[in-house]
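Taking it in order: structure first as structure tokens, then the write-up.
Every protein chain of the complex appears in place save one, which is left out.
Each chain carries a letter (A, B and C) given by its place in the written order, and its residues are counted from 1.
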């Protein structure tokens, strides 16, 4: 944020553009939009210093609805475009909006590299397990067997697990939430506060082409049994009454669902979440019968754009004031009289 | 392999083409070539049913030196081209040859998807931590600080860890070896025997642009202290006299180097390798002061090209003999008289 | 399913019309596409010639009642042969205010508007942007208006069905269809049967819809319609006898590819990444696995074409389909197929550009990219389909050229062809000449780049063949041996050879011939691709007016067929109408040094016949002055 940013207190409305929102009625994207618009003022963001960069997809329409700077680019390339923007002006607060197709299909390579470079961005991957905009083909996160127009006998592709992919890409911040979650703003805030690339998978319902894929998890009634909300330093408890938890099986090195109070299980058996533990984060990416939500992994690391800036300053120190005339005379010159 | 493949016993020579090998003298690629040529006859391969597909790079010259079918394609696309080939003819034994630039820079997305789909291929990634063919720029696996023509003040990019990337991509077989290792043929053989995508990172010395980056690991003298050779079901021992080993720290969930016989450490403290354990494999990708070699992870899973074939057969069963005339008449037709 | 429908005669006295254009318009949820396609089937059975075009909203599912959520379907049917869905509707069906708002400007004064007043409430009027109801403000005065509370009528007609109000309301498109059936003398049976089948699992819904359909029809029969609105009849057209179906371009392309592969004796590997308007090519082919078709939904366009190239290397025919932005991404890999001389078919279903452009709209702006959009001197063959049904034949032809000449072939269609539909005289499959591929098998003297003297195609030797082991790649290759070669003279020769091979394809084509008109005259109108219908109708009208205008339509863009130059030079002037900023015209000028003039329309929409007629007249008159 530039130091002389105005002190004006912004509200959610200041971050809403005048464009009519054109997602299908009931689309999960609405809730995510609302969450983002809600947190930005609290984080001290200003419309002029905030930029949303997206690829192509339903989700990638997002920037149009933000009264900030925005760039609705081409399919899959938002991370690369955002990297260039951040290199041109590191002061900006840059958000990348992508979908499971945009980010993990055509854009998988850029996502890999923006994560491992640790460019200071927030990357929101709207995972509806479907290609929405092109009308419903299966995506890289669709489950095996998914019947769609392009997989009339069911998809045979093993899906990508976004959080696992992100850890494999050496991401320094990996989180998960879902569209209508009350805790989405909190997770987004955590992401914003992280220095470096913050990756958030947001489970998002597409009522038109993939209605209800996440219902078990996101439903008010069934949800609690499937949602494991991670809190750093806290035991991993979940369930309607918090009766369940995760225990480490040291033989298999997996996390098992147990019920506290049953079979002699006590609170002490439940694993304490440590956001900085990479092995633990890995195990949390794919749990049996429960979904880890919140921050799976957070570990500070060198930030790409900062290193680049430092090097540019170092070069200035080392090579002195730039002088084109001297540049043209590096090496050997001679004079014809 | 087609059932009526000739029973002729092939030798290494049968797999060597008449093309002069044009890598730089001392390049690690020679040793890898020799290892591949050595194992193919033993695996019952025939030159006609074996195909090598590569991208672009020094390593990607590989197919020219094999007396098999070969395709030296374009930069980064070998996994996709191999997928198409395997769909056209699943009987072929298809090997993909790629480099750290070819496979993890421009080709990262295809590598991700070929791994998660689990196409039945062997994928050999020659990792010399440099772009050889284009004369020595840093690559996605180069260490931070690497000085090259394109990073005169040192690279600031955090490197990709190939094995970690592969696990993040849900690979079903992940191994590691190095160019001159005596055990490379064994690892290659394991890869060949795996149904599905077998990923092997091969540390490879580039004497011209990155000489000696792996010396500590691969040197005859220093090597034993840095090489942890994994054997399924065996304790993870290493060191010149096998005096060292890995112990699990249950608090940090990391593997620690310990010396058996010191500080009360016994053989019982040493972790037993289990190739099918995904958490263990993850921890093995990046160890402190030692490099895991051999098969880090191996877990059978549905093979993409087999599922595709099955579905095609299912379609034939379900929809009967293909008949173009009937096809043109699906839906509604009428006759004008 | 086949019904004989020739020349029915309707008993009641109907006004005879020569041709009619109807546009059905409503909210995305109103089922206009279904309504349109049912009307199409019934019209085809009535023996008219027809052409249709859907107009989907750009949004997946816009909020109800908004203008950008309006979905349209236009059908043109006539007692003679026609080739476009019509310039402007004679009849507009507007199911809500937004549909009226969006479409009323297209209607000529005197046109008929059928309006569902039930949807003209305050809320909907506001959403459509009306301050006052157009039913009251006189703005519809220039038109004949049939204003009916279709919602209410529908609800009444399905009262007994036991459906909830929401489901009951859904039947209003069938009520409307019933009314339209009556107006234009269509039979209801095919729709009744279709409803029964579609809702087989839900007979209540089927019955309700049928009831609504019948009620609409009865309304027409009984209600006293306003003055000037009556029942019409469009007599059957004289169509060539035979078996017909309605076909869209993407269907025809898919079936043509499958047919071509059969004629070649090959399996298909179709690598594709979804993109509008090419996606349903993938969908269509995915349903044809029993034909030896493998569809591979790749991670991106580069992987899609790469997989196709790999498949062709392996002895299948690799095919990839996409639209403009996808072709851009594929261009490097297409170059590989050119360099390695592997067969490959690329279907480009063009859409509005540049960049993401107008993804749901039609355009012909990828011609340059098709012919010249690659690094290096990288020639390939380019074909263009002229009508939805022609997509079938051009797909077969693309496959034939690809395997005969061992070359990539780009087939250009577009959004208009892909989604537009026309009655299609089914081809006699047995009459199509097979072109079976023979893979090379003889190791004696084998070299991977040895060629057929005639076609200049190299041998196709596939992995799995004993004794033919060899390596290919994207580096320049030595003649015959295919070994890497940096030899300067060889590179020159190979570049010329690749060019010559592609040029040689023209020998397979018939000499260029005028599609309509005399071989010389005042003006030659040269078209390509989907403008065929509009140009053809326009030229017919001009010729009827005595204009010395002819029509040449190019289906082979590259190489150009022989004789084009002579034809161009046989006319006083040459006009090249294109749905782009002038691309074929440059090609023709460069090749033939003829001062061909460009007529451009870059509006995401096909030419109207009228605007073509006008443009030609204007130029002819100008040159007379």
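The definition used in the following text is that contacts are C-beta pairs under 8 Å (C-beta built on N, C-alpha and C of every residue); 3 or more make two chains touch, one makes a residue touch a chain.
Computed from a predicted model, the values in this text were never measured in an experiment.
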Check: Omitted chain: which shown chains does it touch?
Finding: A, B, C
Item checked: Residue touching the undisplayed chain, where the options are C:499, C:522 or C:617 -> C:499
Item checked: Which of B:37, B:50 or B:137 contacts the chain that the document leaves out -> B:137
Checklist line | Hidden partner chain, residues of subunit C it touches | finding: 58, 302, 323-325, 327-329, 331-332, 335-336, 338-340, 352-361, 363, 365-366, 368-369, 372-378, 473-476, 486, 488-489, 491-492, 495-496, 498-499, 580-581, 583, 586-587, 589-591, 593-595, 600-605
Item checked: Touching residues (missing chain, whole complex) on subunit A -> 2, 6, 17, 19, 46-49, 51, 53, 56, 63-64, 66-74, 77, 80-89, 91-92, 109-110, 112-113, 308, 311-312, 314-316, 318-322, 324-325, 327-329, 331-337
Item checked: Where the unshown chain meets subunit B, residue by residue -> 20, 22-25, 56, 58, 74-76, 105-106, 108, 131-135, 137-138, 140, 149-153, 157, 208
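What we mean here is this: only the chains that are shown with their structure count from here on.
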Note to self: Quick check: how many Å separate the C-alpha centres of subunit A and subunit C?
What the structure shows: 40
Check: Between subunit A and subunit B, what is the gap in Å from one C-alpha centre to the other?
Finding: 29
Next item on the list: Return the residues of subunit B touching two or more other chains; collapse runs of consecutive numbers into ranges.
Entry: 109, 112-113, 308, 311, 314-315
Next item on the list: Among the residues of subunit C, pick out those that touch two or more other chains and give their numbers.
Entry: 289, 299-300
